[in-house]
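Working notes, structure below.
Just one protein chain is left out here, and the rest sit where they should.
Up next, chain A:
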């Protein structure tokens, strides 16, 4: 499908998955991870995607341009654990065609 983009996700066990993510279904990165079951249910997207739990924290490995961080994401990350400079919340990253080639690693469960 034309709207699908290729992204790479390294799961919490270190396994790399190359997956196709639709950009026309209003899906965010956390939901893509769930749809491919790359992290056990109940360990990711706990708050449903409201930037209120940090269970979908990931490290962005590629230089892909991403939407700017909003206040609530920044606030949540300031309270989360295992945070690095390239940390983002997957639920705040909507899949868009220009994100082709995005590479991320899921942060440990906490």
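By definition in this document, contacts are C-beta pairs under 8 Å (C-beta built on N, C-alpha and C of every residue); 3 or more make two chains touch, one makes a residue touch a chain; residues count from 1.
Throughout what follows, contacts and distances are computed from a predicted model.
Engineer: Given that one chain of this complex has been left out, which of "ATP synthase subunit c", "Branched-chain amino acid transport system permease protein", "Multicomponent Na+:H+ antiporter subunit D" or "Ferredoxin--NADP reductase" is its protein name according to UniProt?
Structural biologist: In UniProt, the chain that is not shown appears as "Ferredoxin--NADP reductase".
Engineer: From the listed residues A:5, A:53, A:66 or A:99, report the one that touches the chain absent from this view.
Structural biologist: A:53
Engineer: In the complete complex, the non-displayed chain touches which residues of chain A?
Structural biologist: 40-43, 46-47, 50, 52-53, 55, 71-72, 74-76, 78-79, 81-82, 110
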